[in-house]
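For reference, the structure is listed below as structure tokens.
All protein chains but one are shown at their positions in the complex.
By letter and in written order, the chains are A, B and C; residue numbering begins at 1 in each of them.
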Amino acid sequence: MKKNNFLHKHQKTLAPLLSLVLIILITASVTPGFLSIRMVDGHLFGSLLDILHRATPTALVALGMAVVIGTRGIDLSVGAVIAISGAVTAVLTVNTDWPVWVVILCALGTGMLCGLWNGILVSVFNIQPIVATLILMVAGRGIAQMITEGQIVTFHSDVLDAIGNGYFLAFPIRVWIAIGMIALTVLVMRKTALGLFIEAVGANVRASRLVGIEARLLVLSAYVFSGLCAAMSGIILAADIRGADANNAGLWLELDAILAVVLAGASLAGGRIYLLLTIVGVLIIQTLTTAILTSGLPVQYNLVVKATIILAVLLVQSPKTRQWISDFFTKKKRAANSSTGKADTGKGSEKP
Amino acid sequence: MSDLVKDALEVKETSAVKETVEAAQSAVRPLLEIKHLSKSFTGVQALNDVSLQIQQGEIRALLGENGAGKSTLIKVLTGVYPRDSGEILLDGSLISASDSGHAQRLGISTVYQEVNLIPTMSVMENLTLQHQEKTFGLISWKKAEIRARELLAQVGLDIDPLRQLDTYSIAIQQLVAIARALSTQAKMLILDEPTASLDSDEIKQLFDLMARLKSEGLGIIFVTHFLDQVYSITDSITVLRNGECIGTFKTAELSRSDLVSHMVGKSLEDLAPTAHDHSIKRERTELLQLNNVGKQRYLQPLDLNIAAGEIVGVAGLLGSGRTELCELAYGSVKPDQGEVTLSNHSLTKSSLRRAIQVGMGYCPEDRKQDGIVAELSVRENMILALQASKGWWSPISIAEQQKLVEEMIQRLAIKTPDMDKPIGELSGGNQQKVILARWLITHPALLILDEPTRGIDIGAHHEIIQIIKELCEQGMGLLVASSELEELVMFAHRVVVMKDHHKVSELHGNEVSEQAILRTIAS
Amino acid sequence: MINERNLPILATLLVFIMLYGFGMYEYKGFRDTLVFSNLLTDNAFLIITAIGMTFVILSGGIDLSVGSMIAFIGVLMAYLISNTGMHPLFAIGIALVVGVAFGAIMGVIIAFFEIQAFIVTLAGMFLFRGLAYLINLDAVPIDHPFITGLYDIYVPLPGRGGLTFIAMAMLVLLALGILIARRTRFGMSVYALGGDSHSAALLGVPVKKTIIKIYALSGFYSAMSGVIFAIYTGSAYPLAAVGVELDAIAAVVIGGTLLTGGVGYVFGTFLGGMIQGIIQTLITFDGSLNSWWTKLAVGGLLLFFILLQKGIVYWVKKRSAA
Partner (left out) sequence: ADLTIGFSQIGSESGWRTSETQSIKAEAERRGYDLKFSDAQQKQENQIKAVRSFIAQGVDGILLAPVVETGWDQVLKEAQRAKIPVVLIDRGVAADPSLYLTKVASDFKEEGSLAASWLAAKTNGRCNIVELQGSVGSSAAIDRKTGFDAVIGNFPNMTITRSQSGSFTRAGGKEVMESFLKAEGGAKNICALFAHNDDMALGAILAMKEAGVKPTKDILVVSIDAVPDIFKAMADGEANATIELNPHLGGPAFDAILASQDGKKVDKWIKANGPLYLPDTAAAEYAKRK
């Protein structure tokens, strides 16, 4: 009884987790060795590690996206911001002898600037978020290409190499970075009233304004944060291939990020967001991608498989499905002791 | 007296009363019959084995405290919520509406609680939605406009049906909703708190309309918290308490005090309005000062001072500018001339947060759009204003939140299974209480209330007025806009009368009376 | 006085006229009617897609699958015509039915499983593109005489321009869209749903049925757009129309429709699509922008027009208030 209650209360949390476990198990049964993890050169090695490693850029972007979606916004420009910050990182590394941390700060600053731009369009000029960020989505790649002059700028830097592919305590450094960022965000959201304010603004701006929440500033900061997260992701992606690919870095990543936020149970109409579950959503998507790559499927099946599995996960997770299933079982139960029930109602209707 | 109450509370006796009423009615086949209806939400048994019958040409009051299950009954009846068990018969045949549209087609026309219209559509489009007349298979907007004007005339509204609905005030929207309900050929009309925020004139108009429909043989269910209205229009009364049907009574045979006891479950003798002293005893220290404050096409410039411990009422007809006055005073709409100061802080240009920090508070009129944050919990909704004034970096600890909220839930008798329930799932009146509580915990120096008791039951109404008075005795100033003159007269020290967006007069001390206000408005 | 609700659309019209005027002033070639008729023909498929998208957005939803649908329908049509030897009219019929059916299925998932439209249609976007790959990876020509014959349907205008079959088809579909939106009960239900879906349900709007119809209609329009695109290029290509969903959304929004739903007009979408086309044309006429400046210009002009439009609306409101 008590256990049942627990399940009931945490349905929303359990559904994405369950989906993740299922996808991992199914992939493992199709691909031998998928679950194996070994120590190689003092760090962990295996497909599961690859998933974590590959998921970090998306996870960072999704983190920012979740906050923006919480304010009833959306940020389509993250892919372009990734390209811009990658380009800044590469060009500064190649063309200046500034210390790496200055370069990184510059790249992060550029990302926040991009976020500020989006934020101003949305909260000051009242342009609808999807269009406001669409502008930077289109123009941003142009900016990135301008910085790299349309070429892939290859660079070399030990620190950046380590960010892209180094290990610390057996785990990839970039995974640590992502964990740090996630932990920090969750902490700020939980331990201050910021999370409450963001959700309130997303759910009802008018009411939030009337209680004195400075909604404009809040929405603006959400986009700046998203820009920061995208910039981090951009640095990692550039460090990963030791080059800035202004044309392709982070292409369509915004869709994966939004997908992850929604898989976690958030609504694009604002309101409640779930940061940790968003990360689970990212892992679901990355597992799927990695599974398709290792499966040896012909390329033309990639998208159909991805779409089918995403749809399946969505359908399984839908609260409606759960309700129908539970209705089905209660009906069965009722049918079992229907005799008494029927007699009762029969009597009731005869009486008056 | 108290014996009677006790008797009425005895379950056996109640059902005896009920049966006699039913026996009297069973001569004719009831228009609507509800049998053993039950409905539960997670954690709440909203309706428990409710049965009732309504005849043709009967106006039935459906009464009960906030959260008693009135709205739920209506929604189950019209198929908005699926029922757990029970039967519904209309005209003797079993019906099971699958949604509101289906119910309409079956002949049940409903005005739900809160305004449920489409704010982004024009009045005409709202009125004719789903009933548009067509020529050659296409909607004819010419006919629609004619029809819309007819319907608006029925409820006595003379407004431009082509304008967008949300440019009109809540009261007008409410009337539009009623007009819409009349647009269908119905056997049953259900009105869930249609009179909240209406003025006496509109209410009279509505009652005339109900009387006419009654004579045409419609059955009407009417939900309200105003007992006067119950006694002036209804034939019979069904009382719900905690989801249970307490009984059905002939209006003429039930005294007010008995009715209240049935609703509340205990006798409340001190509900009668106590005589109110319209003068303040303490020394006058000014709180709010409006100096020639106005805004073009919004409100004519006016002066207004409120002192500590003073309650100033704002009266006026629908659309007279009461809400506008409140908004300018609070600062949610910035005036384009004049000065606003609160306890010597100039607020003319400052942010709302600053205003709240120096002691301003505002309960808006439109609870659904401006008040509640539906997805958030009762607790979060209640601490929102306090938290906002503190800033995001100094959070109120959960323990403290729980303490504050628990206290308010007790004090205002808010009916909720727990404080983490989303506020959107509370009954309308309870939502209103939460919004009020939101401001009470900020301990404001000056609280502005726009229609504060909208949709609140008599018990709570009484309680809230007590709280208001108490707070003022402790030195809080209060600006209350209300369409209920009786209420204003009960506690206001001073009443500002508005007309056509400017202040026409101010009644002081013993001048304050319903008649005086009405006279000022009429002049 | 101008009705406030028509203001955004009038502002869009004004922006379009100003732009066109600028083009005529700046470039000689722009003054020919050919430019205008090219705008109609070249943006036909985008506008058709955007009309379907307008209904979706008016209802408060979104449909990301339209671009992939265009590619899928084209490939399907090509397959039916060249591999089964079917007459193009039949192939078009089947393709439209398939488009409507897939749209309706997405609608069912959105309505009954209560999953957000963004995500369902995102999955649809992956799925349709994937299905296109499965039918045919390569680009294939559709050179059936019936299809090539359509190019000969042509109403010349004064100057070098003329209305092509494609432009006319678009205009017919536009008129149909306007009628559905403003003159049918379904259309009003769409507006109601977008304005406040909860209230709409209480007012008796059949919410689920309407949602399914909306996505089926969007499926119809994007399938139609797929057909038009196939006729336009005389070929089918599984990578066609990538990113068209975003262009369509932008066209709808530039046309004055609110993404939050409930407010907007189909005709505005037409103007929005034309404005997007004109941006492209102006950039080509200029011809001096390199690749990255092209991107910046597209984004910048988009922003400029949105701000201009907002400015006009703001200014008129202020004027009429004074």
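Annotations
Convention: a contact is a pair of C-beta atoms (placed from the backbone, for glycine too) under 8 Å apart; a residue touches a chain by one contact, two chains touch by 3 or more.
Everything quoted here is computed from the prediction, not taken from an experiment.
Here the chain not displayed is in touch, across the complete complex, with A, C. From the set A:Thr185, A:Thr290 or A:Gln317, the residue in touch with the chain omitted from the display is A:Thr290, counting the whole complex. Interface note: of A:Leu44, A:Ile179, A:Ile241 or A:Ala269, the residue touching the hidden chain in the full complex is A:Ile241. The residue touching the chain not shown here, chosen from C:Ser59, C:Gln116 or C:Ser235, is C:Ser235.
From the set C:Thr12, C:Ser197, C:Thr294 or C:Gln309, the residue in touch with the chain omitted from the display is C:Thr294, counting the whole complex. Checked against the full complex, the candidates A:Ala28, A:Val94 or A:Ile152 give a single residue touching the omitted chain, namely A:Ile152. On the side of subunit A, the interface with the absent chain consists of residues 31, 33, 40-41, 46-47, 50, 54, 145, 149-152, 154, 165, 237, 240-243, 245, 247-249, 251, 290, 293-294, 296, 298-300, 302-303, using the contact rule stated above. Residues of subunit C in touch with the missing chain: 27, 29-30, 32, 34-35, 38, 42, 45-46, 132-133, 137-141, 143, 148, 151, 160, 229, 232-243, 277, 280-281, 283-285, 287-292, 294-295, 298.
The definition used in the following text is that only the chains that are shown with their structure count from here on.
Inter-chain centre distance (subunit A to subunit C, centres taken as mean C-alpha positions): 29 Å.
The set of subunit C residues touching two or more other chains is empty. Contact residues of subunit C toward subunit B in the complex are 3-5, 179, 182-185, 188-189, 191-192, 194-196, 198-207, 261-263, 321-322. Listing the residues of subunit A that touch subunit B in their complex gives 191-194, 196-197, 199-200, 203-204, 206-214, 271-272, 345, 348-349, 352.
In the complex of the two chains, the subunit C residues touching subunit A come out as 109, 112-116, 118-120, 122-127, 129-131, 133-134, 137, 246, 249-250, 253-254, 258-260, 291-296, 298-300, 302-303, 306-307, 310.
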